[in-house]
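Data first, discussion second: the structure below is written as structure tokens.
Only a single protein chain was left out; the remaining protein chains are all shown in position.
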Amino acid sequence: MDKPERIPRTRQNDYSREAIEERAAFVTRKTGADLETVSSYTIDPETTRGNIENFIGTVQVPLGVAGPLRLNGEHAQGDFYVPLATTEGTLVASYNRGMRVITECGGARTTVVRHSMQRAPVFVLGDALQARDFGEWLDRNIDAIRTAAEATTSIGKLTHIEQYPIANMLYTRFCFTTGDAAGQNMTGKAAFAACEWIREQHPQHPEYHLSGGLDTDKKHSAINTIQTRGKRVIAEFTLQREVARDMLRIDTEALFRYRQIAMAGTQQAGAVYSGAHAANGIAALFIATGQDEANVAESHAGITYGQLLENGDYYWAVTLPALICGTYGGGTGLPAQRECLEMLGCYGAGKADKFAEIAAAVVLAGDISLTSAVLSGEWVSSHENLGRNR
Amino acid sequence: MDKPERIPRTRQNDYSREAIEERAAFVTRKTGADLETVSSYTIDPETTRGNIENFIGTVQVPLGVAGPLRLNGEHAQGDFYVPLATTEGTLVASYNRGMRVITECGGARTTVVRHSMQRAPVFVLGDALQARDFGEWLDRNIDAIRTAAEATTSIGKLTHIEQYPIANMLYTRFCFTTGDAAGQNMTGKAAFAACEWIREQHPQHPEYHLSGGLDTDKKHSAINTIQTRGKRVIAEFTLQREVARDMLRIDTEALFRYRQIAMAGTQQAGAVYSGAHAANGIAALFIATGQDEANVAESHAGITYGQLLENGDYYWAVTLPALICGTYGGGTGLPAQRECLEMLGCYGAGKADKFAEIAAAVVLAGDISLTSAVLSGEWVSSHENLGRNR
Amino acid sequence: MDKPERIPRTRQNDYSREAIEERAAFVTRKTGADLETVSSYTIDPETTRGNIENFIGTVQVPLGVAGPLRLNGEHAQGDFYVPLATTEGTLVASYNRGMRVITECGGARTTVVRHSMQRAPVFVLGDALQARDFGEWLDRNIDAIRTAAEATTSIGKLTHIEQYPIANMLYTRFCFTTGDAAGQNMTGKAAFAACEWIREQHPQHPEYHLSGGLDTDKKHSAINTIQTRGKRVIAEFTLQREVARDMLRIDTEALFRYRQIAMAGTQQAGAVYSGAHAANGIAALFIATGQDEANVAESHAGITYGQLLENGDYYWAVTLPALICGTYGGGTGLPAQRECLEMLGCYGAGKADKFAEIAAAVVLAGDISLTSAVLSGEWVSSHENLGRNR
Partner (left out) sequence: MDKPERIPRTRQNDYSREAIEERAAFVTRKTGADLETVSSYTIDPETTRGNIENFIGTVQVPLGVAGPLRLNGEHAQGDFYVPLATTEGTLVASYNRGMRVITECGGARTTVVRHSMQRAPVFVLGDALQARDFGEWLDRNIDAIRTAAEATTSIGKLTHIEQYPIANMLYTRFCFTTGDAAGQNMTGKAAFAACEWIREQHPQHPEYHLSGGLDTDKKHSAINTIQTRGKRVIAEFTLQREVARDMLRIDTEALFRYRQIAMAGTQQAGAVYSGAHAANGIAALFIATGQDEANVAESHAGITYGQLLENGDYYWAVTLPALICGTYGGGTGLPAQRECLEMLGCYGAGKADKFAEIAAAVVLAGDISLTSAVLSGEWVSSHENLGRNR
């Protein structure tokens, strides 16, 4: 087979209209695809520098709005109208319904209970005993290591280093706080600087790799669920018996009974979220607001907890142990994405916890609606009404 | 607190420019957000009917192209230029590099080895023995159940029903093939019809819920990894020793040694993907092509396998057990998304397996690049060069 | 360091008193340990042939009896007095209490809902497509494969072969029923014969290993929990509100509320059993009755399910998906172990399901007692009273 042609790039300005058009024309020539819509973007390509390479246009993802969502959170307080970008019919309507139920019941409480972003270098030593000793050396030198790490960033702070010895190696998790950024790049740079300092200073100059696999970046893992990656955030509210009956056509006793059934199923399946569908809301909110979509993998894990109260109301809480999001950096500054963050009052500095609280409440809203639809037998019919796009 | 205002909707045509503008103006009034970019969409809102509710505009996600990616697959054959929509700097460049390596080595082989989409009703019986007997009744009546299910769909086929008895219940997985659609709605409707038939025909008219939690829709689970949800697809290629050295600046022996380290880390972490970062490529490809983004949660799980060959080349395979995708339905028909599918020759009927094969090869390409960057120490520096958007 | 001395063995009769005494004397000489109790066994060493090598005596494990345990099972019916061998103070007393509660409430229902013992060969092919084709060849030749497997055993039956393709390999699970034996050896031999037949008959004569790791013998695994290894067995009963109050000093509402708390904890922990302590009862029953102790690893996994009934009673069920046990072969024929099986009317042919049902009910009894002790605050004090052996 012949050598295939490479995609055109230019050293001058790869984000110029000319470079972009040349590339799009190349794609059309090679694939036959007409890129009319892709090419009819209305943003300035220069704004995408640092967010994309080989730019050929944009994909316009439909954006809906759901709400109002009333929150009495630690950081998120008030009534929110939530932007959700998705191509899945029924999704916005379903979340919208859940939000109205929360609001009708007086709102949800939300709290961020932990912050931690990691890089996870592994150090290879001569044997297990040396690896354990090396771990003790890390403990003794934590201040100097912190200095080395934090020299690379004005925001990131190295809180501690977790150690997991395996064979002749020390696997670590360098845990940081990262302000309003999700922080994967910031922590990568800081951990790299710290590791270089360690390699230089430690008498054995140990070989290391910047990732030993415990990060676990862009993958769900038990360690993220247990030790937190990103933010651990909780949303809770009390579903009033009458609201359940009137707005959701369900009975709280039946809801509680179903909870037992769903949890046994979750355990049998080995599912990493015990509620209905965290990933739907998270994905739609993440696309709208310029979050890293791949982080849905980590962020969708969580624990649903419910108790029927004596008065027949139902306490309902969602705990997300590894929600990864930011209001600074990444895609948050792109034009439409920034507008979506502004809809939530979440653009820029000091807003990441507020955003995380809203995200958790969105998940709660979606679970209210879908769980109720399964219980009331309306699940299929609602999709028939709203999701038919053919 | 006062009753908050509801989002305006109209019974006439909620996708008319007027209705949309009224809604956007409402959002601006309530939140203060200027929705200029969101509102400057270039697609016909009517095309989004069935994909979104409460439409207020679009989010333009930057689209890059990576390739060529040479495939010698069962369904995907030739050189592909792959659309990736993302806001994460470096991502397209990194996948692009991996694709060029695959192509330089003669291409990747790809195969879809299993198809199965599920709904998972649970039936509540009087006790465990009755539940087991009920399961045997299902087996005896499978033909009639199939008829009831398939009456609702021209495409979906009920292949079999898996049974998982717990306590006095029978949890099931109704397994379907769904043609070129991802098929969640199709199978929901078919399973509902089957369950209604069962409830009517079985002497005990058992109570059931359409989801008992084993689906496990929009969540990673062990059962999906073991039993497949969507497609199980494999991409494999042989990395030539010289190509590794020249294009990736790594040595295949070092790569193999690192594989051992990464797998021990993966196991310690309890991570559900044992390679580098499947979710990145899947998320970007999914946004570009109108797949359901939430399915990143299920689709990113997988098994990386490598062997150093006697000649120093390195056999590298990625197995994705639960890739959920389609080339029909959902967001695949939206204008830009359709164009991206057409870039791959994957729009419409008979293309879903081809698309799945491409997706698996994309994952392989991304892992080649990131793993090599970690090994060669270029991981941080490449992000510094390409990912700085502030 | 010098070459250390090897343990004496004799080709004549390694189970003769002389050979045993020589070995014990050697151990005493090398280690200084006086083996008086170990050597004061009262069984005929000849009976241990096939159960142990390098015999030097026995370990006398204290045996207690708990009960009566009333069962209305499919196979286990009547009042049972259960032998439990353990060194953990409080264990027998606690299970005894739980059994009395079950009995007071009219007994437990028990059912075996699935049987399957596996060996899991892996076949290495040229690529993934060949591996998938090979899987189809297996399907077409299942009858001949079954014949080859079953030629090695009068009891084992090959029910089906599960296939899990990874990379260029086909991982399989050869699933058998094994009568009253646990069946690991029987299935090993049968699978080996089947694999040899396959290697000979298939045109590619594929390389294989008798274990590809999916068995998963002597280890807990998700696949065992989902697909069953050994027996899947369920025990259920209804705890009467008054019995809970009088015998356990707890309230069923509090019990149900605690269930929610414990399940959230189980999920957070990633624990493979969602009840209190299945392993305690299983281990003690297994030692008493000559089961393979290592199978506690697989057998202790399970799902606890509870519902508060309208009258305030509490439905409680334990589902054990991978209970591995037998009443024939292994240690079941040893003198004391056989006596313990006879206490349960479970020695020999046709008794394995009965035994499995009793085991599940024992687990249920233990969970009743420990859960109630945690709830009533008596957990620590009971151990203080009964478990102080120093």
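Letters A, B and C mark the chains in the order given here, with residues in each chain numbered from 1 onward.
Definition applied: contacts are C-beta pairs under 8 Å (C-beta built on N, C-alpha and C of every residue); 3 or more make two chains touch, one makes a residue touch a chain.
Small disclaimer: the values here were computed from a predicted structure and weren't measured.
In the full assembly, the chain not pictured is in contact with A, B, C, by the touch criterion defined above. Considering the full assembly, C:34 is the residue among C:34, C:143 or C:310 that touches the omitted chain.
The missing chain, though absent from the display, is touched by one residue of C:120, C:145 or C:352; that residue is C:120. Screening C:76, C:145 or C:287 against the full complex identifies C:287 as the residue touching the chain left out. In the full complex, chain B makes contact with the omitted chain through residues 222, 225-226, 257, 259-260, 263-264, 266-270, 274, 303, 305-307, 321. Mapped onto chain A, contacts with the missing chain fall at residues 74, 109-111, 113-114, 127-129, 131-132, 135, 164-169, 222-223, 225-227, 232, 234, 236, 270, 303, 305, 315, 317, 319.
By definition in this document, only the chains that are shown with their structure count from here on.
Taken as a graph of touching chains, this assembly is fully connected, with contact between every pair of chains. Comparing the CA-atom centres of all chains against that of chain B, the greatest distance is found for C.
Two copies of one chain, chain A and chain C, form a contact in which over half of the residue numbers belong to both partners. Chain B and chain C have Cα centroids separated by 38 Å. With each centre defined as the average position of its C-alpha atoms, the distance from chain A to chain B rounds to 16 Å. Shared interface positions of chain C, i.e. residues touching 2 or more other chains, are given as 222, 225-226, 270, 303, 305.
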